[in-house]
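Every protein chain of the complex appears in place save one, which is left out.
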Amino acid sequence: MNESCKIVVERRGDVAIFWTDGYINNQGGEEIARQAYAQLDAGARALILNLEKTRIVNSIGISILIEVLEKVMDRKGVLAFCSLTPTIDKTFRIMGLAQYASIYPTQDQALQAVAATG
Amino acid sequence: MNESCKIVVERRGDVAIFWTDGYINNQGGEEIARQAYAQLDAGARALILNLEKTRIVNSIGISILIEVLEKVMDRKGVLAFCSLTPTIDKTFRIMGLAQYASIYPTQDQALQAVAATG
Amino acid sequence: MSRHEIVRSGPDGAGPREVSLTIPVASDMEIVATAQVAALGEYIDMPHDKIDEVKLALVEACINAFEHAHTRDDRVHLTFRVGRDEDGPDFLEVEVFDQGKGFDHSGVEVPTPEKTFTGGKKRGWGLQIMRSLMDTVVITSGEWGTKILMRKYK
Partner (left out) sequence: MSRHEIVRSGPDGAGPREVSLTIPVASDMEIVATAQVAALGEYIDMPHDKIDEVKLALVEACINAFEHAHTRDDRVHLTFRVGRDEDGPDFLEVEVFDQGKGFDHSGVEVPTPEKTFTGGKKRGWGLQIMRSLMDTVVITSGEWGTKILMRKYK
């Protein structure tokens, strides 16, 4: 059933870029978490989540993304988001995710900002 | 309410091209008919209906398009369709519209074919 | 079960899914209803051209109920089901039920392109379109109203 979120990951040096496609709910969030931890274990320092092809992230999905963010911060890594719809951006701000993670309009801007922290 | 079909007409010599956008039902069909007759009265010889932005034409809409086709044929004019979705194409064939009007994959092909009849 | 699993009850992941939608007898509501066909068609990964065919069949059944049925409740009741025959492909089923005056579908004249063009009778294609676009169409009708049950495999 294709409501579930597809995830593609690409590693560029110590940065891992995640492209999501579809609804991020509990399952989608957990899949992102699983792959994020695998990237951290494999030495990635920064994670960029490009949500261009996601139109809905529910509050359970966001709560899992917050767990991922906490793990990344524990390990002194960086987590950045880009290409959010206005509604996802708004929800990230309501729940405070925007206070702890960086949000960029485009992937290029996220990549530049993340490189500057390296 | 924006379910209703929008129509843009452009005159190129004795050919009038109609671009529809949206659902063609009784109202949409009647609006096309009204504008088609106006073009015929204003000297258009050939009408091309580009349905690229229409995904649904109901049977009442098609029955009105058939009336338009008959009027055009009475006046020795030409009516051609282009850029139909597979489902609209199939329905035009079921109702026999395809036997009396020409259907082309693209607007360019419709324009060329129509020019050759002029 | 995953830690964030949220569905506590109800049919299991692979079971049948049934959604019911009631729309008023009013113009363009048939288009609003087609949104449910798209959503459930995408849910079973039905190709988009087939989804379009189910949408048009639904539109035809709805406008018949709007135009001919004279429903007692000014509503049309739709049920959408996705499921799978044993070992078969997934299907999307659409039921269109009106509490109208009913009709004898065996007495409905079958249209042809010839009659449509030379005969002057342009209408009368709705049922034919449903039958052409769907894999199965079952019509039951009586004093209680009309039920059109249509299925398309993906």
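Read from first to last, the chains carry the letters A, B and C; within each, the first residue is number 1.
Everything below uses one rule, namely that a contact is a pair of C-beta atoms (placed from the backbone, for glycine too) under 8 Å apart; a residue touches a chain by one contact, two chains touch by 3 or more.
Being a predicted model, the structure only gives us computed values, none of them experimental.
Residue A:Ile56 is the one among A:Val9, A:Ile56 or A:Ala113 that touches the chain not shown. Seen from subunit A, the chain kept out of the figure touches residues 1, 3-4, 23, 25, 27, 55-56, 58-60, 62-64, 66-67, 70, 85-87, 90-91, 94-97, 99-100.
Touching residues on subunit C toward the chain that is not drawn are 6-11, 13, 15, 17-29, 31-36, 38-40, 43, 63, 66-67, 70-71, 74.
Just so we're on the same page, only the chains that are shown with their structure count from here on.
Averaging Cα coordinates per chain places subunit A and subunit B 48 Å apart. Between the Cα centres of subunit A and subunit C there is a gap of 40 Å.
If you average the CA atoms of subunit B and of subunit C, the two centres end up 27 Å from each other. Among all residues of subunit C, none touch two or more other chains. Multi-chain contact residues of subunit A (touching two or more other chains): none found.
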